[in-house]
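Mind looking over this structure? Questions follow.
Complex shown without one protein chain; remaining protein chains in place.
By letter and in written order, the chains are A and B; residue numbering begins at 1 in each of them.
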Amino acid sequence: MDDSLEIKEDAVLQVMNLSVDFDVKGNNVSILSKVNFGLGLGETLGIVGESGCGKSMTALALLRMVPSPPGKISEGEVLLNNVDLMTLSKKEIKNIRGKELSMIFQEPMTSLNPVFTVGNQLVETILEHKDLSRVDALKEAIELLRLVQIPAPEQRIKEYPHQLSGGMRQRIMIAMALVCQPKVLIADEPTTALDVTVQAQIFDLLKEIQAKTKMSIILITHDFGAISEMADRVIVMYAGYKVEEGTLDEIRNSPLHPYTQGLLRSMLVIKPDSSGFKKPLPEIPGSVPDLLNRQPGCPFGPRCSQATIKCRSMPPNFNLGFKRSVKCWLADNGRVE
Amino acid sequence: MSESKKTPTLLKVDKLKVHFELKRESWFSDKPVVHAVDGVSFKINLGQTLGLVGESGCGKTTTGRAILGLVKSTEGTISFEGEKLGLVSPKKMLQLRRRMQIIFQDPYSALNPRQTAGDIVLDPLLVHNIGNSKERQERVDELFSLVGLQKNQQLLYPHQFSGGQRQRICIARALALKPDFIVCDEPVSALDVAIQAQILNLLCKLQEELNLTFLFISHDLAVIQHVCDEIAVMYLGVIVEKASRSELFENPRHPYTRALLSAVLSGSPEIKVDRIRLEGDIPNPINKPTGCRFRTRCSFAKEICGELEPVLEEKSSGHWEACHFQTTNNQ
Partner (left out) sequence: MTQPNTPNSDQIFSSEEITSEPDVKWQDTFHLFCANRAALLGLTFVCLFILVGIFGPIVIPADPFEMVAMPLMSPNGQTLFGSDYLGRDVFVGIIHGARPTMIIAVTATLVTVLIGITIGAIAGYYGGMVDNVLMRITEFFQVLPPLVFAMVIVAVFSSHIVVVILAIAITTWPTEARLTRAEFLKIKENEYVTASRAIGDRNFRIITKIILPNAMPPLMIAITLRVGITVIYEAALSFLGLTDPDVITWGKMIGQSRDFFFEAWWTVTFPGVAILLVVLCIALIGDGLNDAFNPKLRGR
């Protein structure tokens, strides 16, 4: 296990065997199964996968915000600077949320309170975490809006969420998440509700802030384009499992898991020579499995074109090097994570 | 490309305008008017696909719905097979309407949760009183297999299907009346990539088999590039650029088109557009800017852009653009 030495000192966040179960009408449904990953200082980790594969649940579990009941974190450790978040008291974890571990959500409108001005909400957030006077907090709020490149922040701060565009609201959410200069920012589909041009602006902004503050980012998305733009390392999830992990180049250029390969092949990109017009795209047949009704064996099996008899039993995570692993029998080299 | 030009024109939209009046804010103010579509013209030839691309709120959906008469158009004409809709007799109108259908963006809200999949597909046949009940059932079976669904799934309710399967039901419903023309309003935007490919393949296959004509609305340039013969780029209610597929992607002209292309996060560095990052957001269609609508975000804007609205004109063969300047160095 030479790799264990390489779990570097700069690992800000270390997630081990994180599992989440839900109680659905008396049945125990496994939503996340033993997810492992680490996050380095200033690193951006992308998490991709189809809808319902457990991306958002991973984020919620990190913050201990899994709706409970019906859900519960059944197993696992989350080490933030070597402190296990799972063992903290409710009060301690509240202190960590927003301060060291911040999150921005998919739909910026629902996360802002429509009856208060953005300034009001921002100031409240600042006062909650910092010992400042209202006047100083307001000054800081304006500074934050400037940081997220909102023009004329002195004006904007007096406006209500519905008066702002989607892109503007997402900037406000980012500003709120940045109040305490968190070590880790979890962004759950931060741009899915936005237009491409605005999406590009938000990613530029995140990269700029990251360069300034050395913040680590977990970017959750179903869009490989966004991953290519932002991520250093990528985790591919399927049906609650981490099925592949690697650097962006490894995942993009030499994916090993049939699911990753399928995803990449079926993804459309703009072709400079406009080739491939109306050509049938390679598709992954079928759809994601019903988690209530899990079948034994590899979860991707029923959709996999390379399945063998061996796949009737669950493949382990095969370790292929530093932070590179695949959960598929095809990669069987004996080194299990 | 040249052979595709031979097919006759199926749909012609001429100077279409759709304005929505909103509630006035106070007793004395004027009613605010949303200029959702503000003078749009295009033609689609039989069996071809016209792509309509642009940011959200620029009027794509409204254009599609106005063509089908689902929203009232304020001005302009729509002709189908040379017949002006609105001028024909109501009976003829009903016949023409049957031949134009729509597929929606959100497969979740587009299906009635209290009807089974079978009933949803059966509905158009019932409404138009087609055949007897046995023939109708046969047609539903046929449609289900056409879009790749199982016959025994007819008894299931929409919530028992996945997003991709729901979109297949929507497609089956749209095909029930054997239309010639279908407005596809962001048919894959709400779907995952893997499922997106399935639905795009299905649409292409159906177009080929049934000789359908599409108006394909999307904000995703990669999807547009994959399926459209011709592409129109919309901004704030007007078309700012229109060209054939290869022409638009190889020689994009309008600053907005190029900004859209450079914003696409495909990570394909080979594409040769000078990277333009747009500032700010799309303006409110209630107070559109004077002159060129794009000038508030355009890095090439000069004084004249604020005074005069550029018209869509043919800058090179088959390539239309609405801009006062030549802002590319191509040609």
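In this section, a residue touches a chain if its C-beta (ideal position, glycine included) is under 8 Å from a C-beta of that chain, and two chains touch if they have at least 3 such contacts.
All of these numbers come straight from a predicted model, not from anything done at the bench.
Student: Of the residues listed, B:Arg139, B:Arg173, B:His226 or B:His254, which one is in contact with the missing chain?
Tutor: In the complete complex, the chain left out is touched by residue B:Arg173.
Student: Write down which of B:Ile102, B:Ile224, B:Cys292 or B:Leu312 is the residue touching the left-out chain.
Tutor: From the options B:Ile102, B:Ile224, B:Cys292 or B:Leu312, the contact with the absent chain belongs to B:Ile102.
Student: If you put the missing chain back, which residues of chain B would it touch?
Tutor: 65, 68, 70, 94, 97-98, 101-102, 104-106, 109-114, 116, 123-124, 127-128, 152-157, 159-160, 170, 173-174, 176-177
Basically, only the chains that are shown with their structure count from here on.
Student: Across the complex, what residues on chain B touch chain A?
Tutor: 55-56, 162-165, 192-198, 200-201, 204-205, 219-223, 225-227, 245-246, 249-250, 259-268, 270-272, 277-278, 280-282
Student: Spell out the residues on chain A that touch chain B in their complex, using ranges where they run on.
Tutor: Going by the criterion above, the answer is residues 50-51, 151, 165-168, 195-201, 203-204, 222-226, 228-229, 252, 262-263, 266-274, 276-278, 280-285, 287-288.
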